[in-house]
Every structure is written in C-alpha cells, then in structure tokens.
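Heads up, one of the protein chains got dropped from this complex, but the rest are sitting where they should.
By letter and in written order, the chains are A and B; residue numbering begins at 1 in each of them.
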Amino acid sequence: MIEHRPLANLIAHIVLWIGIAIVAFPVYLTFVASTHEPTIISNGQMPLTPGSHFLENYERTIFIGPSSTTRTPVGRMMFNSLVMAVAIAVGKIAISIISAYAVVYFRFPLRKTIFWLIFMTLMLPVEVRIYSTYKVVADLGMLNSFAGLTIPLIASATATLLFRQFFLTVPDELVEAAKIDGAGPLRFFWDTIVPLSRTNMAALFVILFIYGWNQYLWPLLITTSGDMQTIVIGIKKMIVTSDALTEWQIAMATTMLAMLPPVAVVVFMQRWFIKGLVETEK
Amino acid sequence: MEKRAIYNNRVLPYLLLTPQLLVTLIFFYWPALQVVHQSFLLEDAFGLQSSYVWFENFQRLFADPDYGRAFGVTVIFSTVVAFLSLAIALLLAVMADRQIRGANAYKTLLMWPYAVAPAVAGVLWLFMFQPSLGVVAQSVKRMGLDWNPLLNGTHAMTLVVLAGTWKQISYNFLFFLAGLQAIPRSVIEAAAIDGASATRRFWTIIFPLLSPTTFFLLVVNIVYVFFDTFGIIDAVTGGGPARATTTLVYKVYDDGRLGGDLGGSAAQSAILMFIVVALTAVQFKYVERRVHY
Partner (left out) sequence: MISRRILLSTVAGLLFAAGSAAQAQQPIEIQWWHAMTGANNDVVVKLAEDFNKTQSQYKVVATYKGSYPDTMNAGIAAFRAGNAPHIMQVFEVGTATMMAAKGAVMPVYQMMKDAGEKFDPNAYLPTVTGYYSTTKGEMLSMPFNSSTAIMWYNKDAFKKAGLDPAKPPKTWPEVFDYAKKLKASGYNACGFSVAWTTWLLLEQFSAWHDLPLASKANGMDGFDTVLQFNSPLHVKLINELIQLQKDKTYDYSGRTNTGEGRYTSGECPIFMTSSAFYGNVKANAKFDFGMAPLPYFSDAKGAPQNSIIGGASLWVMGGKKLEEYKGVAKFFTFLSDTDRQVWLHKESGYLPITKAAYEKTKASGFYEQNPGREVPLIQMAGKAPTENSRGLRLGNMVQLRDIWSEELESAFAGKKSAKEALDTAVERGNATLRQFERTVVR
C-alpha cells in the first residue's frame, strides 16, 4: 500500500463503474434479450430490464435444444470450439515464445532477415488473403480437420512481438548470472524466462483463447461435416437474416451460455496476474 | 534495441525459429504471393478464364474517386478508434491497478465483455442503434437528436467508431493491466517516498516503464482498426450510407465479393500490404527508438 486517499479511491470507483457500464452494456442487453419473449425483441420494443421468461428460455435452450430438429447438440459444438480455442492459444504461445527467445538472445547469420520475415506478417491477418489460404489448406488435404482449422490461424506474429517486447525488458544481469552458474540457453529459458513470462502468457492465453473461440468465417470455410461445427456457427444459424422467424430469446440464451468458457478462462487466468504481482513484491 | 548479454549457438536459434517460419511461409507468404499475382490478372469468379493485364487493375483503382475517399475514411476512423480505445483502456487499467476494494471484481467485469463473439456483437449493435428499433437509438431520439445512421454519414461514422472502440477496450485493458502489474512496487514506492505526486509519478515513472506494452498495443491496435473492424462495418452499416463508412479493407472485401472484381480487389490488397509493411518498418525504426526499456 502506498497511501490512503479516500477521494482518489472514490474517483477510481466511479471511473471503473462508468467503464463497466460502457463495456458491459451489450452483454447486459444480451442477457435481457434472453429473458424476454421473441415478439418484443423482433419488434424493437425490448425494455432495459430483464423479463419473466428466464427459466423457460434457458430450460428450452439447455434441455430441449434451439429448435425441434437441430442435429448437432450444443455440447458437441462447445467441445469443438474448446479444442479449437485451446489449440490456437497453446500453439501460438508455444511457437511464439521460442522464436522470440531466439531473436532476442542469439546472434546468428540471417537474424535480421528472419526478424523482418516474421514481423512483416504482423499486420496482415488471415481475412485479407482468406481464399488463397483456403486453397493452400485444401491442397495440403487439411480441410475438415482440426489441423486445418487451427494451424493457419497461428501464423501471425502478434504473440511473438509481445514476447520480444517483454524479453527486452528483462535485465541483462539475469543472463550474465545464469552464464556464471553455467546454465546453457535451454536451462535459462526454462528456469528464468518461462516463469518470468507468466503474466504475459496468461494475458495472451486469454486473448488467444477468446480469439479462437469466436472464429466464424474460417471454420465456416474449412469444415463441412456437422461434427466439426463450432458454437459460434451454431448461434449464427439461429439468427435469421431473411425470411424466417428468429427466436431471439433462444439465440441470446445460447450466446450467454457460449460466453461461459471464455469467462471461466478470464477468471481463472486472473490468478496468474495476481500471482505475478505478489511475486514482484517479494 | 539489442541485448548486450547473448548466447552463441550455431544450431539452436534456427531450431527455435523453425516452427514459426514454417507456418509463416506456408500459410502467410505463399497465399500473399498469390494475392499479388492475382492483382495482375483479369479473371472471372471461378477462375475459368484469366489473362494478364499487368498494371491495369492499379490504374483503374487510382482513377476511381471512391478509392481516395476510402483512404480518407480509413485515416479518420483508424486514428479516432486507436486513440479512444487506448486512452480509455489505460485510464481504466490505472484505476483498477490501485489497491482498492473490489479491484478483482472490477477487473473481471471489465474483461469478460470481450468474450462476446464479433459475429454476435454486430447484431447487438444493430439492436441498440437501429434508428427505429434500437434501444439506445430511441433514447437518443427522445433527447431531440434526429438520429439516422441509415442516411446521415456522420451518424453512421459515429456508430462504427463507437462499436470499434468498444470492442477493443477490454483487449487493451488486459495488456495495460498486465504491464502495470509487472512494474515492481518498490520503484513506485521509492518515488512516493521522494514526495512525487500521483500524477507526476504516473507520467515520469509508470508511463515510461509501460512503454513496451504501449508500443505493442499501438501496433496491434493499428492492425485491429485496419482489418478486424471490417466485420463490424459489414454488420452495422454495410459501408454506407453512400460510402461514408467504407474503409480500405471494407472496399477490398466489397469489390471482391462473389468474385465481382478479383483483380481490382487483389490490387487493393497488394497496396494495403505495401502500406502496412511500410508502417511496420517505420514503427520499428523510429517509434521504437523513443520507447524506454
């Protein structure tokens, strides 16, 4: 604790509440929409307070299913999303941390070239070249597979950049000390770099997990079999864009449920942030 | 920015870089080259007939007044969204980093809206701001403003800026918070003992220490406003009214839709790649020099 300033703390509370109000408002609306009957929502007459159909809507969503003939169960879709999100998050963190380590802690021929090769990709996400990437995946026979679903999304340098930025702030004395102790580069990586990167890894994991969880266009393109469907595609199927009736309350209830795993990840990963804090205070 | 203390090893760095390089070459450079190739072609949607027209696609583009407009829209949109989302997120992160009661609850509440899928977020924004049906639009109208993003370009732009900023706050917040928590308390306490005021402490000590994170976020946010916002624009305004919210990336998508103008669309992609590569180079060469480590 640095100091106690009741007024400053009060301001902090107020600012945070305003921030939450702005940021969480759409989520709140989703929740409100999931507790009303569909007519009110379709007609744009939804009030700002929750309605009385909470139990009914969620019961139908969880136990009966979004519609009478929905074939892919919600559980299966959640599972696919989970596999995809974890694979993307873990894969990206893994390849990024080692390549950032190589770029920062080694001198070797072609280093500059490789550095630029990797960081040029920073700013061009998959959407801009989605159809040519699709062709590559098809040529490699990776359609309808988790590999095709995840590996192309790993090909971006954002995580590598984050780790590089972080490694540059790690004091040089640590390496020198490790060298004196006779620790080689791999030992130093495992014993010092990985534990130090924990806060960053946790932050990245949250971001990448959610990024993977929320993918829509890519899985839609890559998969054709029903058992590979993700929850976001499932939700989009419920939101009708033309002609038929949208059962908003069910779509929104499913949206709320689909948010639970990412929220669980956020809450769980927070412990790591806090841990990072406690350790630096030691 | 270079490390002084380094390892020397002939094989290991290459081994460590192999996975990333492989993935990047196969799934990034190869498709990107194909896009450049496409930009020199005139081709139908299914790729049944194609012929080289070389720079014609580019010439056509530069003769198109809409392309210049899209440039302007992109600059305004990117600057405003990047600035707003970074500033708001930093403010919130600094507040949440204070050791106040309920800090953890605040953090959680600020982070999890990020979990809403963009595909669904678009629908929510329509829900809120559709001129006649939207919950928020109705309140705005009641306050006497003739809110009509369907016909008024400024309203439409405001709407996509709000949506774009909203989506990025949680992301920036998360990294600012991680960055703040990595700053050793002892440094801040030392400054407090020296009698520096909270504001002064922030600008002279915390903000410089945070600059690697800020640099990272600046890069990521520019990428974000350039590319990821296209989903929002598509869902909320469709680039309209009368192109008031058509950014460069939205135009790439729109022109290439259903194989409409593949060559023109690819030419725009190629130009975008060039701009972005130049931007990246500038950022690494100049902006980064001013960042403190």
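As a working rule, contacts are C-beta pairs under 8 Å (C-beta built on N, C-alpha and C of every residue); 3 or more make two chains touch, one makes a residue touch a chain.
Just so you know, these numbers come straight off a predicted model, no measurement behind them.
Q: Sort by label and list the shown chains the missing chain touches.
A: Missing chain, whole complex, touching shown chains: A, B.
Q: Looking at A:20, A:33, A:175 or A:233, which makes contact with the chain not pictured?
A: Result: among the candidates, A:233 touches the missing chain.
Q: I'm checking contacts with the chain that's been left out. Which of B:68, B:102, B:208 or B:238 qualifies?
A: Answer from the full complex: B:238 touches the omitted chain.
Q: Given the contact definition stated above, which residue among B:42, B:218 or B:279 touches the chain not shown here?
A: Here the residue in touch with the unshown chain is B:42.
Q: Hey, which chain A residues sit against the chain that's not shown?
A: 38-39, 42-45, 67-71, 87, 90-91, 94-95, 98, 131, 134-135, 138-139, 141-151, 217, 220-221, 224-227, 233, 236-247
Q: Identify the residues of chain B touching the omitted chain, counting contacts across the whole complex.
A: Residues of chain B in touch with the missing chain: 19, 42-49, 51, 126, 130, 132-133, 150-152, 238-243, 254-255, 257-262.
We adopt the following convention: only the chains that are shown with their structure count from here on.
Q: Taking each chain's centre as the mean of its CA atoms, how far is chain A from chain B in angstrom?
A: Using C-alpha averages as centres, the distance is 16 Å.
Q: List the residues on chain A that touch chain B in their complex, please.
A: Touching chain B from chain A are residues 1-3, 5, 8-9, 11-13, 15-16, 19-20, 22-27, 29-30, 33, 43-44, 46, 48, 94-96, 98-99, 101-108, 111, 114, 117-125, 127-129, 132-133, 135-137, 140, 151-152, 154-158, 160-162, 165-169, 172-173, 175-176, 179, 184-186, 188, 199-200, 202-203, 206-207, 210, 213-214, 216, 232, 235-236, 239, 255, 258-259, 262-263, 266-267, 270, 273-274, 276-277, 280-281.
Q: Within their complex, state which residues of chain B touch chain A.
A: Where chain B meets chain A, its residues are 1, 3-10, 12-14, 16-17, 19-21, 23-24, 26-32, 34-35, 38, 88, 91-92, 95-96, 98-100, 102, 104, 106-121, 123-125, 127-128, 130, 132-135, 166, 169-171, 174-175, 177-178, 181-186, 188-189, 192, 198, 212-213, 215-216, 219-220, 222-223, 226-228, 230, 249, 252-253, 269, 272-273, 276-277, 279-280, 284, 293.
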